[in-house]
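The complex appears here without one of its protein chains, the remainder shown in place.
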Amino acid sequence: MSSTSGATTSASKPASTRAKPANKGEAAVDWVDGRLGIYTLAKSNLRKIFPDHWSFMLGEICLYSFVIIILTGVYLTLFFKPSMAEVVYHGPYTPLEGIRMSEAYASTMNISFEIRGGLLIRQIHHWAALVFVAAMLVHMMRVFFTGAFRKPREINWVFGFLLLVLGMFDGFFGYSLPDDLLSGTGIRFMEGAILAVPIVGTYIQMFLFGGQFPGTDIVPRFFTIHVLLIPGIMLGLLVAHLILVFYHKHTQWAGPGKTEKNVVGMPLMPVYMAKAGGFFFLVFGVISAISAIATINPIWAYGPYRPDQVSTDAQPDWYMGFSEGLIRVMPGWEISVWGGHTLNLGVMIPLAIFPMVLVAIAVYPFIEGWITGDKREHHILDRPRNAPVRTALGAAWISLYLVLLVGGGNDLFATHFHLSLNSITYFVRVGFFVVPVVVFFITKRWCLGLQRRDKEKVLHGRESGIIKRLPHGEFVEVHTPLAAKDLHTLTAHDQPQPVELPAETDENGVARKAGVLAKTRAKLSEGFYGEGAQIAKPTAEEFREIESGHGHH
Amino acid sequence: MKKLSARRRHPLAALVVLLLALAATGGLYAAFAPAEKAQADTSAQSLAIDEGKKLFAVGCSSCHGLNGQGSSDGPSLVGVGSAAVDFQVGTGRMPAQQPGAQVPSKKNIYSQTQIDQMAAFVASLGPGPVIPTEEQYTATDANAVAKGGELFRTNCAQCHNFAGQGGALTKGKYAPSLDGVDPKHIYEAMQTGPQNMPSFPDTTMPEEQKKQIVAFVRHTTNDEPNPGGLALGSLGPVTEGLFGWIFGLGALIAVAIWVAAHTTKAKKS
Partner (left out) sequence: MSHDISEENLPESHGDSHGHAVAVHDDPFADPGLPVHEPRRTDIDERAAKRAERQVSLMFVVSMLATIGFIASYVVLDIDKIVYIFPLGHVSALNFALGLTLGVALFCIGAGAVHWARTLMSDHELPAERHPIEADDEVRADVIEQFRTGAAESGFGRRKMIRNTLIGSMAMVPLSGVVLLRDLGPMPQQKLNHTGWEAATVQKPLQLINMNTNEPMKPEDVLVGSLTFAKPEGLEEDAEDFQVQIAKDALMLIRIAPEDIKDSTSRDKGFEGILAYSKICTHVGCPISLYEQQTHHALCPCHQSTFDLADGARVIFGPAGHPLPQLKITTDEQGFLVATGDFDEPVGPSFWERKR
């Protein structure tokens, strides 16, 4: 560090050694480079390679819908009044003429019926929010099922997870703002859930609401959280997430010419600038069109919030639906502890399972890393079938999530499929425990079946559909041998072996006792990679034996 | 027409024809008989009751008993009033087809005259809510829809949903959708409390307020536009979520597949 400080200007006339700029544009960029060092930055990034695959663009849908949400959200803040002061409505929407409502609700009515384009922007904002969280979930599933979360990307996985959770909650705070009958019911639920927290519940409730429910503070406070606090944190996480994507370089599928040491694809400049940049406009365009054709959150139809009114079909937006399911199917357990204090388990247990469902998926990379003991970097993606246990766990998680969504919409399932509300609830109570287990085993077997088929294909080639009669009269189907690239692609995956318990005695013959943790790990590892968890991939010997052995079939 | 001719040989066909004829004459008479003539009115009334009793014996008595006293299969109709009959038969709920969690509405098989006759008979069993006249359920108040909306959200939306689309009750029961329901029937339902619906009698919900609720229901299920586009069933966030996944994310993934796909090569390999 100290060696550079000696090199000071020696020439009398400070002259740049740089070549003369060819035109004004270059000159301008030179000027910026002199201040920001952008040439060095661009050197490694301008022709950065991105591999082509549709599933790699799911993250971009998230990014772009986030940008759309920010753009439209800023517009909405110009007109929205986060105030619970009471006003009497005298606007163009006559079915609410003369009705008392909060200013928050009245200003949302104003946005919807008096600001030209206000309704459109509101709908874009809300549709983009639904798509944002949906895309994050699907993006996360893509990363999960392909093993893209493995070293070195575990931290980025956690960033992504935090973005998902924050996105869900910011959505909740956002749809609570208009103070309509539906969102007020949601806030009421939140109040009840907070009250169920042992010891400090009532204090948190009073502090959050500035007094008793509903009070007049909750909408302004949610507003700040919704437009400033959470988006600020999300923006930071998002930037970190993207920097890491650039830094790690994108993962890629196995294939000819693709290795752990390279990334094959098209350069950022120009192909991905056009594709990714264009994709932003495509996403924005699609969401605008949806907002032109479908209503979302018609607050005018719900009416303003009053704590003594309610409408059936009181559900949160879809991403909170699984927590709604947990709450709905929980039996009403309430117990008395510590000399007459009430513990509302009927609310507390779902409230505890809710984060656990999410955390289970958040910590998975670390658990898998620990079980497998794999310390290598991974840049080639796993095909889901080649990691049957992981795939089965992921499928089980999704099935649990879906079962809970059914629970959250049990009243609509009841009316639209002519079922009994109570039966659906009983089904979800049982399904919560049973369905994921069943799905786990089915998925695992399915993956193994697909692995067998791959093996078959490598060894015997593709079925050509052509029947051939052998000289002795036997009919056989001709199999077309696979091309070299396909042979490589289908056999490129790793097949890790289960970790073994250390030997019972060490090299000096002293007995060594394996701890419970080590034993558990060995067991789990056996479950992940042991017999019955993967089909040994074809070896070169097997391949050659069949090639040379009994002919071409 | 085919259906009708197929039923010609039904054992009750003759009876039905007879009743129809009687009902037509009786009904017409009842309808056109001058109201101020008390004498004629009374006799028309008793004629209608007689006709109603016959219709009742055929269509209703197997469950409700010959004199509407009720049985194990159906409740007593003493004191339910003519409004209840008009609602139940007019919406096709009665006669019920099969036992179940709830008797659904279906195609009404009686003429209004016949319904009025049966209603007159049931009303004669004991005093109860009377079939409303048109001005009873037609609001004239300019702000009826807004007032009705407020009342609807307090009294009705919890079961029938904010837009009158209906909702689930316990064990397979449900509050039906109010789409296309005759205003008279909406009024009668509030008045009489059919099946598991509680009643909203005039003593706690005056006629004027029922009018306003009817006006709101008519507005929200019929006249109300959906400025934002498709209403998605007016069922709240569940259908919105479904739509967002299928048409929002679905469309975007389809676009992503196009963006990321390799361009077709000149020579097929």
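A few notes on this one:
The first chain written gets the first letter, and so on, giving A and B; residue counts start at 1 in each chain.
The working rule: a contact is a pair of C-beta atoms (placed from the backbone, for glycine too) under 8 Å apart; a residue touches a chain by one contact, two chains touch by 3 or more.
All figures in this text were calculated on a predicted structure; none of them were measured in a lab.
Within the whole complex, the absent chain has one touching residue among A:A42, A:L195 or A:L419, and that is A:L195. Of the candidate positions A:G277, A:P355, A:G373 or A:G527, contact with the hidden chain is made by A:G277. Only one of A:E26, A:E260 or A:E463 touches the chain withheld from this view, namely A:E260. Taking the whole complex into account, chain B touches the unshown chain at residues 151, 154-155, 158-159, 167, 169-170, 173, 175, 193, 195-201, 203-206, 209, 225-231, 258-259, 261-267, 269.
FYI, only the chains that are shown with their structure count from here on.
Those residues of chain A that touch chain B in the complex are listed here as 52-54, 56-58, 60-61, 94-99, 112-113, 119, 123, 127, 130-131, 134-135, 138, 181-182, 275, 278-279, 282-283, 286-287, 290-298, 301-303, 306, 308-319, 321, 409-412, 414-415, 418-423. Every residue of chain B that touches chain A in the complex is listed here, in rising order: 101, 143, 145-147, 149-150, 153-154, 157-163, 165-172, 174-175, 216, 219-220, 224, 226-232, 234-245, 247-249, 251-253, 255-257, 259-262.
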